[in-house]
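With one protein chain removed, the remaining protein chains of the complex are shown where they sit.
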Amino acid sequence: MVDETKSQKPRVGVYICHCGTNIAGSIDIKELQDFAQTIPNVVLADEYQYMCSTPGQKKIEDAIKEHGLTGIVVAACSPRLHEPTFRTASKEGGLNPFRFEMANIREQNSWVHMHDRQGATDKAKDALKMAVAKASLLEDLFPKSVPVEHSAMVVGAGVGGIQAALDLASSGIKTYLIEKAPTIGGRMSQLDKTFPTLDCSQCILTPKMVDVGRHPNIELMTYTEVEKVEGYIGNFDITLRKKARGVLTPTEAETRGIVGGGCNGCGDCEQVCPVIKPNPFEMGMAPRKAIYIYHPQVVPLIYTVDFDSCVKCGLCVEACGEKKAIDLEQEDEFVTVKVGTAVLAVGYELFPVEKKTEWGYKRYDNVITSLEFERLICASGPTGGKVIRPSDGETPKKIGFVLCAGSRDNTGIGKPYCSRFCCMYSLKHAHQLHEKIPGSQSYLFYMDIRSFGKMYEEFYYRIQDEGAKFIRGRVAKIEEDPITKNPHVLTEDTLLGQPVDIELDMVVLASAVQPTEETNHVRHLFGVSQSMDGWLLEAHPKLNPCGTTTAGVFLAGVCQGPKDIPDTVAQAEGAAAAASIPIHVGEVELEPYFAMCIEEKCAGCGMCVNLCPYSALDLVEKNGRTVMQVTEAKCKGCGTCGGFCPGGAIWMQHFATPQIVAQIDAFLLGGEQ
Amino acid sequence: MSGKTHQYAFFLGCIAPNRYPGIESAAIKTSRNLGIELLPLKGASCCPAPGAFGSIDLKVWYAMAARNLVLAEQMNTDIALICNGCYKSIWEVNHKLKHHDELRDDVNEVLKEIDMEFKGTINVRHLAEIYYDEKICGVAKLADSITTPLKGVKIAVHYGCHLLKPRKEREFEAEGVGDTENPMWMEELVAALGAEPVQYRNKMQCCGAGGGVRGYDIAHALDITNEKLINMSEVGADAITEVCPFCQLQFDRGQIEIGEKFGVEWAIPVLHYNELLGLAQGMSPQDLALDLHGISCEPFLNKLR
Partner (left out) sequence: MAKAKGYSDENLSVRLADRYYRTEDASPDFLKNVEKIGMTIAHMCYQCGTCTGSCPSAPRSSYRIRKFVRRAVLGLENDALTDPDLWLCTTCYSCTDRCPRDIAPTDIIMAMRNLAFKREIVPRNFLNTVQFIYKTGHGVPNNDVNRAARVRLGLEAEPETTAKYAEFIPGIQKILDHYGLKDKADEILAEGQ
């Protein structure tokens, strides 16, 4: 914290970026440059079109050597974007990179004050003199490297999580794949076919599911949830709750001394179980027992006891016999694993479309959701692939598909965003209907058909050619004929400008998607932000779409925002690659922003120890005195302790009290000390 | 709750006192049996009609409704009313003036000319929604007040538009009232009288009269009414009930007009909920002036006996 440059008079170089017209369009660069030259400690004030370009960075490198600069200030965009760029430039010029300070005059100034040139210029002057004040007091800092655990975790085992886990594992990394449901496969395993190729969804997913089960580097933990996350990139300690599934795997049985026992998926238990519940995998349209598997292709093929509905009659235990696989007294277990990085792939759920009461879902028998339609048309579904009307079991001939059912909705009831895959799967549903039911007719009620992917527009063409009827109008309401139970769809054909009343046998609502109930909990555990719509927030929408602002935590699939299977798989591969980099490098640099104890001032009161949200502080005996000690690897530099310490004994590196006070002085007093 | 009397300034509107006085009479008497006292709001005028006045100049609508509100403010009493159209004017203007300073200032500038000032000190409620409010009355208390249950009749509920819509602007103190697509609370009020509420197609459709359309294009308005009558008769409704005298006028006189204009004959009695409640509390058809109705209530009354 103390070095010889501190005594040396500060020499600061200032660089003002035009950012094309992004900044120069709203701020008077010349005026700002002239002003910069009057700020104390500034020996050089330059400007350039694009400071982040090679010539821009070169200016910094050259000037450091030429003018013997001790600090650099670039007035440009957000440090989130280019702080690393200019730190590197400073380092290239021979200066410690932490002697660089950024003044944000774009996101926090020119972009929001574009109609007030003088106001924006004045505000930029304030930002600049504050940055110079801090840069004058910045010190050399040296990041620490920590080793990275050679393992990763993927949370959620839908197609995104499966792909991420397979990629990580195949690159030689031990991977824990965590799934809260009893089986992997997620939403994709509920689908009948996938657009636009019309592959059987299970057929293309099952091999991957089997690979996961077999991969030597994957430790699959189903019916398991994340309980606690501690640590930081390279060294996460993650506690998992293995929910009691009441059934032992062969391995678990063996550890209990039951040789050759454990669940083999025979299903004898299910036969005798007297409790019947709706199967959520079949969207509640088929029954399951209190001891159950979702469907025959589950991975792992292990039964699960639903303890909320189990009456503990013991019939299943009897039926299981010598395998002794069932333990009705089993309790949740907790295990802690250490991983270097983590990928969150926690998926989505359907928006509860019954909230849009005008469409009568859950009020009208023959109005169903798209996921219910998937199960109805799927050969392995509750009806063996025979599409039927819920009201009377008849085969529907005329089916309406209601697009944007809760998407693109600014009423506060639905979702303001586009759910992105409903157009395409509704086209697919129309195709499946035409294929399965001779003489059937589909009606798609739409606002825009968004068929933007590879071969998607061609798919739209094909379905139109198959005879699907497209009615351009958002559905205003659905009325049910009280006698026939036929739904009537009422809207305007906006292209004709005519109201339409289409009597149908069944209506399928392409319900909006939303983050799952658990997403918010999981994101808090991992310290990940969410965007306004509730989806998990990527580090940068364009340049870092798989990362998060928490180092070492990455995103894959719909949990980051609605996307279809190809996009989910692509993002999963990206997230896996990004998550594998620190592991393969083997060590990561931590920003040296941790707290330090000034021992001569520390009274050893220990108040800071309890305040620290990261348990990074301890009291220790040193030279016969009790003083506080920081575990640097645990400290995130949040400043809670430093702000609180009554004796001013905590020094926050890079955000030290003198540096911050100097900034405040610069703003309030114009730089007077 | 029991024994406590709730007092409201009774805003009458136009059609109830001047065309169906039985509604006014029944509202006062039936409410009294439920511990609700309706006090005269002296000097009140037309709300004014939201369709006619709102269409011509919303500013006049605000000012005229505000004058009625100030009369109740001067009594320091919340308003209760029995008409959806009045509810739109009186409730909505009260709400808007409370929340938009600019509108309030404009209105007060005009009211100053007649030595009045809108202060925003009272609330406005529809009597039907007060009945449903557990904090004041509630379905159970309502059922307890019944002496002559309306057994053996099917009743189609017409909610009307302006009590509930637009949903996003409405705020009800009573729980369970706000739904605009398939509300059921009025059915509960009807069932409490011993009658059978029936569900029919397009229940929430407008009666056709509003927005000045009844006056502008009577055939158009009646064609909407006729569609509702078809849907109600489809499920065998013996009577229609509503909480809006203007809707009542449209359904009641409208059936006669439909006969004259379209040659389609209907004879479904139309009774305001307070008239039904009056019958169930033992008031006679004479007490309710049911003879003033365009469509005879006799078949309905006979079915009750």
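The letters A and B name the chains in turn, as written, and every chain counts its residues from 1.
We take it that contacts are C-beta pairs under 8 Å (C-beta built on N, C-alpha and C of every residue); 3 or more make two chains touch, one makes a residue touch a chain.
Please read all numbers here as calculations on a predicted model, not as lab measurements.
One chain is not depicted; across the entire complex it touches A, B. Contact with the chain that does not appear here is found for just one residue of B:183, B:210 or B:254, B:210. From the options B:67, B:104, B:125 or B:201, the residue with contact to the unseen chain in the full assembly is B:67. The missing chain, though absent from the display, is touched by one residue of A:494, A:531 or A:626; that residue is A:494.
Although one chain is not displayed, chain B still touches it through residues 10, 12, 14-15, 17-19, 21-22, 24-25, 40-46, 48-60, 63-64, 67, 110-111, 113-114, 116, 161-162, 165-168, 180-181, 204-206, 208-213, 215-217, 220-221, 223-224, 227, 286-289, 292. Mapped onto chain A, contacts with the missing chain fall at residues 358, 404, 408-412, 414, 447, 472-477, 490-494, 497, 499-501.
We take it that only the chains that are shown with their structure count from here on.
Against chain A, the residues of chain B that register as touching in their complex are 168, 179-182, 199-202, 234-235. Contact residues of chain A toward chain B in the complex are 357-358, 360, 363, 411-412, 477, 479-482.
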